[in-house]
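One protein chain omitted, others in place.
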Amino acid sequence: MIERAASRFLQNRYPFEVRQKLINTNSGFCHDQWRETADLGWMHLPVSEHFDGHDGDADFVAVLMREFGRHNYQSPYFTSAVVGAKVLEVMAEEPARTDMLHQIAEGPAIVSAAIYEKQSRYDLCNTITSAKESGNRYTLQGSKVGVQYGNIATHLLILARTSGNQLDCEGLSIFLVPIDCEGISFDHHRTHDGGRVSIVHLNKVAAERDSLIGPKNLALPKLQESLNFAIAMLCAEMTGVMDSTFNMVLEFVRTRTQFGSSIGSFQSIQHRLVDMYMRCEMAASMSSEATRAVNDLTGLEQDRLVSAAKAEIGRLAILNAEEAIQLHGAMGMMDEMPVGHYLKRVFALNSLYGDAEHHQARYRKLNQDWQT
Amino acid sequence: MIERAASRFLQNRYPFEVRQKLINTNSGFCHDQWRETADLGWMHLPVSEHFDGHDGDADFVAVLMREFGRHNYQSPYFTSAVVGAKVLEVMAEEPARTDMLHQIAEGPAIVSAAIYEKQSRYDLCNTITSAKESGNRYTLQGSKVGVQYGNIATHLLILARTSGNQLDCEGLSIFLVPIDCEGISFDHHRTHDGGRVSIVHLNKVAAERDSLIGPKNLALPKLQESLNFAIAMLCAEMTGVMDSTFNMVLEFVRTRTQFGSSIGSFQSIQHRLVDMYMRCEMAASMSSEATRAVNDLTGLEQDRLVSAAKAEIGRLAILNAEEAIQLHGAMGMMDEMPVGHYLKRVFALNSLYGDAEHHQARYRKLNQDWQT
Amino acid sequence: MLNSPPFSSELEEFRGTVRTFIRENLPDNIRKMVAVEQMDLPREAQARWHRILRDRGGWCCPSWPSQYGGPQWNDAQQYIFEQELALNDAPRLMIYGVGMLGPTLFKYGSESQKQTILPDILDANTFWCQGFSEPNSGSDLASLKCEAQRVGDEYVINGSKIWTSEAHIADWIFGLFRTGKGARKQQGITFLMIDLSGSGITIDPLLLFEGTHEVNQVYFEDVRVPVANRVGVEDDGWEIGKYLLGLERFGTAEVSRTKASLERLRRIAHSEVPGGSRLIDDASFAEQFDRLEISLHALEMTERRFLLDENTSKSLGAEASMLKVRGTEIQCDVFRLTARAGAHLSQIDLPRDQIDSDLNTPYSLGHTARNYFNYRKTPIYSGSNEIQRNIVAKAALGL
Partner (left out) sequence: MLNSPPFSSELEEFRGTVRTFIRENLPDNIRKMVAVEQMDLPREAQARWHRILRDRGGWCCPSWPSQYGGPQWNDAQQYIFEQELALNDAPRLMIYGVGMLGPTLFKYGSESQKQTILPDILDANTFWCQGFSEPNSGSDLASLKCEAQRVGDEYVINGSKIWTSEAHIADWIFGLFRTGKGARKQQGITFLMIDLSGSGITIDPLLLFEGTHEVNQVYFEDVRVPVANRVGVEDDGWEIGKYLLGLERFGTAEVSRTKASLERLRRIAHSEVPGGSRLIDDASFAEQFDRLEISLHALEMTERRFLLDENTSKSLGAEASMLKVRGTEIQCDVFRLTARAGAHLSQIDLPRDQIDSDLNTPYSLGHTARNYFNYRKTPIYSGSNEIQRNIVAKAALGL
């Protein structure tokens, strides 16, 4: 049901031409459309308390995210309603929790996670940004990268070091800070796939004591649990991208003729399409597994399955997107054709919250912990 | 010239049927043929002092080894005339050196290297076998694996620890010991590719003082240099295997018909053959480079290029051999067809003196030394 | 190991029951053969295990209805049972009689054929083999030429069948024969069952290149076959053949078998080496291993989806082909990696009777290379992976 409704909405309101216009606007963000999606109730889905019946079941969000992937949908949904809301749900205290979740679900609050740094790559332990306690406040100092839709965010979730050294996995805490806090400045950028991302500079930012979300010094386990949910949703989105990419190629080889035949009649092309198709199926299976992991598993078992899925799907999705362009020939390189834009999207999705290589390495590390 | 002579000899005296009979004899070794190859002067080639004009130029040996690869030739040539003679040439003292090299080149002596151990995989430093000095003798204790043609060898070149601990790269020495020395016992085995290999047990073997070859405790650099030569020759042999394998497939797809056409007319088959062909070309280039490395380079530069070649060619050769079987269909699985026997050979050649993974890792390690 | 989602508690209880039975009743000498990946078990070993399962309630024939002595299990039960067989080193079920001819007779056989043939399969009294491929009809199966000429109440067979697995230990062969020439080559093909002890039959072994005797060429010279041994209608056997090939292909993904093989490799890779380092501590090996583990899990989940999801079509045309392709690809990768694990000692061509399956260490692994070579057959047999891709392109993609 969600699938059909989302598909209809995106088909009508987000065809390729509209998408291309939208990502080229100044903010890359359409306020009216955001309002509409809030009204559709999508932003309630990821959080259990706020949606009747679904109870934050990852399956429903996954269906929606896959639909986003199919339509190459760009919005702060993932950033705010998935990552932001999930972190708050898992880590924040009442009543701030309910209040913020409500604001996110209704649309006015857009929360973006500021957890990575230049040198950290995908390793959250590697955090320099500091939060020093003094009286009633924390003073935040440092800078963050990969802050999605920082240009329209209302709040940041900042990972900062409250104790320990740069590489320690302990000593980290999460702060929820409104963006108009003094000392926060931004470099806003466009991303290749049409989204927006910011580098955030924190210069003696004075955060209130209650901006600390979750356990002091011990943010990482809970944060990782929230991110597992987010990563599983990225897996779903990637399978959506793979679906569309595959369908485009199939349609193209059926209709494009060379040497007097449709190129889909050449056996070498057929075999490559079959390989693409199989990759779609394998990715779909792993995406279901990632969703199952966050619904039904905990701890190391959840971590392992989520990383396995992200690694596998990231690889498969990139392979397929590249093949899709190749099989389109020169047409595949054209800006006016959707296929290249799906490669750009998949490149971004693969990178978000850890690329295939990162998750492959994490899987290995987790296996060592698991087996000993 | 060597190429043509070797090709003619092997074509006449070593056709597939003869080969299959020969590898299934008790010893897997034909004394008459060995005599003949000695008479052809092949065993002079690897060593400079013993062959007029060629000066141990690796090019000539490479040409011969490639021919061996093409004909899937099984003999102790590599073991004795390449590895054995090269180690002696590089490490032994006169007059024993000239005497042994002469015996090898003429055929009566067959020298086999006993340098690996069960736990060492391809890491020569990892040596447990000990050689303890006492009076005029060394007492050797331990066991060795991967001793090629131990069943017909007359001498062993044994790598043993004269000082240090199991993983130390220093403290290793080489001993030349006749196989009838008391305390040496063997488990002889057939290899998958029709060769012979032994596990050697050394139980209080009393080796004369002058059986120590080369510098005491510091055998490894010289040994490695000899093995670089040997590895370059294995690269050449693998390209020969690749040549023949490719030609077999090409011939097969040209003549085999399915669905009323030769299978070579199917585009997907054609493209796979092209990929095989390109791998042959790339392997040939890297084999030339390995030969150049041992002819013209020294030290780290030689080590790096030899490892790069062995890693790349090993990978390419195995890929091609597997593809060759697949493209033959069920015929490719048949004992009576040569193609499967080439896969078995390539599997062995890849493993000899370090498989592709080993040399890839060695290349990385050498790069670290090289760049710092 | 990535754990798969549990089934319902009833089914998991069922799993426990079959697992316990297998572990307690599988003869050790048979378990060892399977544990070193031997596919071609001797007839005695197959029959022995088959009868142990039969005595437990017809488990040897999991898909068979109870009226013919089977347990009449549903899809999920069959799936779980085959998984447990694989993961506990039990032999594969007898594919030709149990897996192929049985279902064919249920669907196409006459009542008297069912009455006479099925009991002997159930009791492992009759071993069957399958005669499809011919020397010049491999991938292009419908071009088969082995002739069955109708003479009165008999067919007279002349020609030969090739790649016939187990013909040398079988009593009977079933297969497709040319009875006529239609406009399309798929016409004029008839499904017959033939007693291999009859006169005019010669069975020549065809050795695989790593030395095992699994397949044969079967020659027919004026072999007389009663018309009663025909299944279905004369000249209309192609449909039965297609049905049969579907059954065969379906089992060839061997996901659980490969899982068991990967577990063997895991034990090898984690075994301690005195003074040396474990193989799993080699980053490059570990990455290859992990990637295979993940790919295999993706395939396992896909297989479960295809086989057990209510929404998936039960015809399993393209789906079976995809499983076969990916299954055999991963299987070959696992065997290649395992063969490399032994380094020098993988090179040793140990006679089978010297292999000790319990020595799962990086050394004493001569059989692993043999398995690597032997299993190169899997992307070729039962319709090569190239043919499977053709099928998927046509059936699933409409190309």
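Letters are used for the chains, namely A, B and C, taken in the order the chains are written, and counting of residues starts over at 1 for each.
Here, contacts are C-beta pairs under 8 Å (C-beta built on N, C-alpha and C of every residue); 3 or more make two chains touch, one makes a residue touch a chain.
Being a predicted model, the structure only gives us computed values, none of them experimental.
A.B. asks: With the full complex in mind, choose from A:G142, A:G214, A:G264 or A:G340 the residue touching the hidden chain.
C.D. replies: In the full complex, the listed residue that touches the missing chain is A:G340.
A.B. asks: Just name the one of B:F78, B:Y116, B:Y138 or B:Y363 that touches the chain not displayed here.
C.D. replies: Of all options in B:F78, B:Y116, B:Y138 or B:Y363, contact with the hidden chain holds for B:Y363.
A.B. asks: For chain C, which residues lie in contact with the unshown chain of the complex?
C.D. replies: Against the missing chain, chain C presents residues 283-284, 287.
A.B. asks: In the whole complex, what residues of chain B lie against the chain that is missing from view?
C.D. replies: Against the missing chain, chain B presents residues 250, 253-254, 264-265, 267, 270-271, 273-275, 277-278, 281-286, 288-289, 292, 296, 301, 304-305, 308, 311-312, 360, 363-364, 367, 371.
A.B. asks: Tell me where the left-out chain touches chain A, residue by residue.
C.D. replies: Against the missing chain, chain A presents residues 116, 118-123, 126, 128, 145-146, 166-167, 189-193, 197, 257-260, 268-269, 318, 322, 325-326, 329-330, 332-337, 339-341, 343-344, 347-348, 351, 355, 357, 360-361.
Rule of thumb we're sticking to: only the chains that are shown with their structure count from here on.
A.B. asks: Where the CA atoms of chain B average out and where those of chain C average out, how many Å apart are those spots?
C.D. replies: It comes to 38 Å between the two C-alpha centres.
A.B. asks: Counting in whole Å, what is the centre-to-centre distance of chain A and chain C, each centre being its mean C-alpha position?
C.D. replies: 43
A.B. asks: Got the chain A residues that touch at least 2 other chains?
C.D. replies: 267, 270-271
A.B. asks: Can you tell me which residues of chain C touch two or more of the remaining chains?
C.D. replies: 386
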